[in-house]
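A protein chain is absent from this complex, but the other protein chains hold their places.
Letters A and B mark the chains in the order given here, with residues in each chain numbered from 1 onward.
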Amino acid sequence: MTETTDAGRQATAALSGAAAPAIELRGISKAFGPVQANKDISIRVMPGTIHGIIGENGAGKSTLMSILYGFYRADAGEILINGRPTIIHDSQAAIRAGIGMVFQHFKLVQNFTVLENVILGAEDGALLRPSLAKARKTLAHLAEEYELDVDPDAVIEELSVGHQQRVEILKALYRHADILILDEPTGVLTPDEADHLFRILRGLKEQGKTIILITHKLREIMEITDSVSVMRRGEMVATVKTAETSPEELAELMVGRKVLMHVPKAPANPGDTVLKLENLRVTDAEGVDRLKGVSLTIRAGEILGIAGVAGNGQSELLEVLGGFGAGKVTGRMEVQGQEVVLAGHGATGQTRRARGIAHVPEDRHHLGLILDFSAWENVAFGYHGAKDYQASGLFMDNAAIIRDTEGKMERFDVRPPNPHLPAQSFSGGNQQKIVLAREIERNPVLLLVGQPTRGVDIGAIEFIHRRIVELRDAGAAVLLVSVELDEIMSLSDRIAVMFDGQIMGERLPAETNERELGLLMAGVAQTKGAAE
Amino acid sequence: MTKLPTWADLVLVPFISLLLAAVISAIVILAIGGDPIEAVTVMVDGAIGSPYGWGYTLYYTTSFIFTGLAVTVAYHAGQFNIGGEGQAQLGGLGVALVCLALPWPHWSLALVAATAGAALFGAAWAAIPAWLQAKRGSHIVITTIMFNYIGAAFIVYMLVEVLRPVGQMDPASARFPEGAKLPNFGQIPGLDLIFSNKVPANVSFFAAVAACFAVWALLWRTKLGYEIRAFGKSESAARYAGISPVKVIMLAMLISGGLAGMMAINNVMGESERLVQNASEGAGFIGIAVALMGRNHPFGVFLAALLFGFLYQGGAEMGLWTTIPIELRLLLQGLVILFTGALDTMVRMMLVPFFRLARGAV
Partner (left out) sequence: MDYATLIEVLGSTLRLGTPLLLACLAGLYSERAGIFDIGLEGKMLMAAMASGAVAAMTGSAWLGLGAGIVASLIFALIHGLASITFRGNQLISGVALNFVASGATVLISQTLFHQGGRTPPLTGDARFQAITLPGAEALASVPYFGPFYAKVISGHSLLVYIALAAVPLTWWLLYRTRFGLRLRAVGENPESVDTAGVSVIGLRYTAVMLTGVLCGIAGAYMATSLQAGFGREMTAGRGYIALAALIFAKWRPWYALGATMLFGFLQAIALRPDVIEGTLHMKIPVSALDALPYILTVIVLAGFVGRAIPPRAGGQPYVKER
């Protein structure tokens, strides 16, 4: 493999006269208002290599790549492509410069076919027919060359996520991209699909393409990259050869200090069964089965973690349990031995809260908070009918809510501790603390919590994890949904793995490993301990 | 983009929007051979230059407060109610039926009953579009517009076939009984020192002011208001919090329709004292401009209604005393909606450099 890489390098070197980097960034800076997203960033990526860029959420990785793809203009700095200074003021310029981008959220037209998506913007003439015919041929070639086979006539919305990603890669290759940027490409893939992707990337590298891989997963960096740059808070803190570093070193560079991988927690002391779920099935409005007979139990003082790749029914599970499931729902739900209406009349967020079920939703921006509302209005959100928030007669007791918010902000260390600020002016971690304070301070018997630390800074992650464990120790049952396997492993007392709307199996954290869970997440059923 | 200070957003942006609309109107006046200065003089003179003018200005203000509040309540629930016109027409029918039902002994009793009738009929006319939006996802903007046309046809039918007294030619109801006559500003002790009893402004003005307080309390002090505002900001989050979309859309639209209907106590009961065709004269539509200009806050609505009362009365005087057609009002109204509701970003962008400069100077 090293030989072909060297060959590719030599070829490029022969063209440009010297071994110019495929991409060189010099002193790139970009600010959004007062937030400095990128600070004086310089990197060099040699042709025919895979270069990783790793960093926490919000470290500035995506901003940097958006500048390279012409989505944003840098405030300062210079971009050189194959040694030539290049001004990239829009996507068209980036495409001309040979840059292709695979975004984290695919930019595909859902009701178009694969072919239509591939030619969009790269048509050969005013009429579609010739372009489509040409694209069909090219796609057949590419499919053979790089294991990139997709049915050219399939409609995007009917394709799996992995296939949709291949369409994005095909789009870039169809536009003759020599430099391919992939932003968090494995976040939505099963380990199996991710392996396939890596095979494709290696194939591309062998053909002399340059690849930039943006990720926050250390494993991927170690597995596939040749060199890696670490970003932290908008700055490039190091660039190293992958072979000469270790995951521990990278983690430390990313965070700026030693990471606490394990939450200190005592062994669970489970009590009576709190949640009992039998054969839960959900069919959505389009007739797709989202949950296919989920059964599980959680006892008091226990955290059940649900692992799985995003989109395998976890969101639907939380929504139904939280009282706002959509579509056709069947099955049986019991809380503390009493049946709870699953869906339809009598199943609302209000009735759930009345039964002691609290919910920290996966998406705090679209579900958990009203961003335009002030912090105190958000503290009342969902509990706006609570007795302690009502004044006499018809009115709400706003003063009482504000007082309560002040207390919560102090106990949860929300900064700035001003209840009148709109929710959108708080950082992700502080927003999540507001949601968490609201949901756990009423001593729920069951806490539903989805992606508790998504988009949350390191300091707040520890705080949030500790609070969840404290709630467990106080005797609550906790259902934890997370796509971060680390989080599931370190917090859960039991782990259930979801795939395609089903529980593939349950494991104890001490008796399993990432490899076994990964197989379950990919839908590979094991002989022992299938769903109870 | 630099953010503007809150006060600029609340006060300066509407003011500049109004200024832009006025400048364009002035250009139009010049283009059709009129004199903008003369137009303004006639408007000011006719609308606020005399107690008589004020009597009309406040009469229009009363109607616009009701329809502006109607748009405001629906807007906070994320619904754009363009059906205020039809709801106001139907409110008129409610008022007429109540007033003609009994030989009312005193205007105060009649007013309470007529207000209820007006609100009920207005709310009923908003109910079907609301239900269709809540249950079937039908676009409420188009359905409410359709209900304006259907309402107009319905009123014509009622006037021609049902309410018209035998022997009367014009399509209108009978005159309301004496006991259903509301005192105007010239007949209210204290105010009669200023106003003559020929002015149309009447006690329903105070009902409109009370409605401003009621709407404010509803939106910012009650559980229902909280749910309306939360739903209007984020439907998905409201569902998470257990707020029923159907309940919020229905209640907000019923309240909205009720408020629009209630304007009929001003024009039908307080002024014409019988139901005629097209009684609301576009006040339902002006409510949109009033709500946008008033930044969807009851206090802002009050001020904007006052402004539009001035423009309406002034415009009428202008149509009377100058060669400028009265339809200039409609143009101005459209421009105000355009600048405050759709081009507000442009207005903000125009202001930003000034604030940058000011900050730089400090």
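We take it that a contact is a pair of C-beta atoms (placed from the backbone, for glycine too) under 8 Å apart; a residue touches a chain by one contact, two chains touch by 3 or more.
Keep in mind the model is a prediction, meaning the values are calculated, not measured.
Note on the undisplayed chain: of the listed residues A:126, A:243, A:266 or A:510, the one touching it is A:126. Shown as candidates are A:101, A:150, A:188 or A:280; the residue that touches the absent chain is A:101. The residue from B:26, B:44, B:116 or B:145 that touches the chain not shown here is B:145. The missing chain lies against subunit A, touching residues 32, 69, 71-72, 90-95, 101, 103, 107-112, 116-117, 119-123, 125-129, 131, 171.
The set of subunit B residues touching the chain not shown comprises 28, 32-33, 80, 82, 128-129, 132, 136-139, 141-143, 145-147, 149-150, 153-154, 156-157, 160-161, 285, 288, 292, 325, 327-335, 337-338, 341-346, 349.
What we mean here is this: only the chains that are shown with their structure count from here on.
The part of subunit B that touches subunit A in the complex is made up of residues 217, 221-223, 226-227, 229-230, 233-234, 236-237, 239-244.
Within the complex, the subunit A residues that touch subunit B are 322-324, 348-353, 359, 361, 366-373, 377, 380-382, 384-385, 390, 394-396, 398.
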